[in-house]
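For this depiction, one protein chain was excluded, whereas all remaining protein chains were kept in their positions.
Up next, subunit A:
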Amino acid sequence: MPFLALSNIKKSFGQTQVVHDFNMSIEKGEFISFLGPSGCGKTTILRMIAGFEQPSGGTIHIADKDQTRLKPNQRNIGMVFQAYALFPNMTVFDNVAFGLKVAGQPKAEIEKRVNEMLKLIHLEHLADRYPYQMSGGQQQRVALARALAPKPQVLLLDEPLSALDAKIRVSLREEIRMIQRQLGITTVFVTHDQEEALSISDRIVVMNAGRADQIGTPSDIYNRPATRFVASFVGTLNIIKATVVDPSASTVTVGGQTLTLRESIADKTGGEKISLALRPEAGSIAEGAKGDTAVTGKVVSANFLGSVVRTRIDVGGNVISFDMFNSPDLVMPTPDEVVTLRFSAGDLLVIRD
């Protein structure tokens, strides 16, 4: 039995249905990220787990107990908000102690637990500060400690890093993951930042228009996108137009050049137009580049991006981008130069909508 089970969850606001028959099982201690563009329904699902929104249909179970109709203050869930939501009139200590005081715990126990939490987030020395005296990163760490203090059964993170600057964001997401592993708490994280989701999740749910397009490990999501949307939303991807030559032999043509795919296309017919996906980092034109497949094309542009050089080549009307690691010896391709891009046939994916 999963620890957190969302079964046939639906949500409508008036005539607009924002979540359609959403199903998911989350195991105890798992770190799940909901990834998707604005308005895809990810925050709505999080708010339904918290109890701030009532599902229009379906059930939410935590530890085998039906939570669907419970109020937020009856669910024992911790939540960190994008806007920190620290109580401005309370010190750091009082903010972290709030949930414990509400639960009526003895003073000595509250003090012990608050100090434990402040130690966990390395802010013991700021216990007497007020939120307005702290930086955004510090405030969000306090918000995390406050959410964890009452020992919730599930931790919800609603885009907690969005309001922070890039450097703090990276360090705080690593800290969040470390604390989550240390405490073994089941965590649901909502973000629109794919790098965040890919770097800290056990599994990712890619949401699109109120539905889960794909649920899988970060590696699955990145390397084997299930739909065109997932492929285009997660990472940079080349979508290449191809024509099926022989479905049984998995051969296609791209700009007049024949390629053999590793993936079966037996369900297609000869002459059918299909779309293939190729990651920019999958190919190379460098001398001695590995790969059992190759296409030849004309260089359109080559841009220096610091650690990589992104080159775009035209293969019979398909413009394919690929990245090469920068090194002092790298010779930059020049426009109109004819080059051969090598890659593994396994990196070429058939997009199924």
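Here, a contact is a pair of C-beta atoms (placed from the backbone, for glycine too) under 8 Å apart; a residue touches a chain by one contact, two chains touch by 3 or more; residues count from 1.
Heads up, the rule we're going with is that contacts and distances are computed from a predicted model.
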item	value
UniProt protein name of the chain not shown, from "Transporter", "ATP synthase subunit b", "Spermidine/putrescine transport system permease protein" or "RNA polymerase subunit sigma-24"	"Spermidine/putrescine transport system permease protein"
Options A:G41, A:P55 or A:P131, residue touching the unrepresented chain	A:P131
Residue in contact with the excluded chain [from A:I77, A:L144, A:V295 or A:V309]	A:I77
Residues of subunit A in contact with the chain not shown	50-52, 71-73, 75-79, 81-89, 98-99, 102-103, 130-132, 136, 139, 143, 146-147, 150, 163
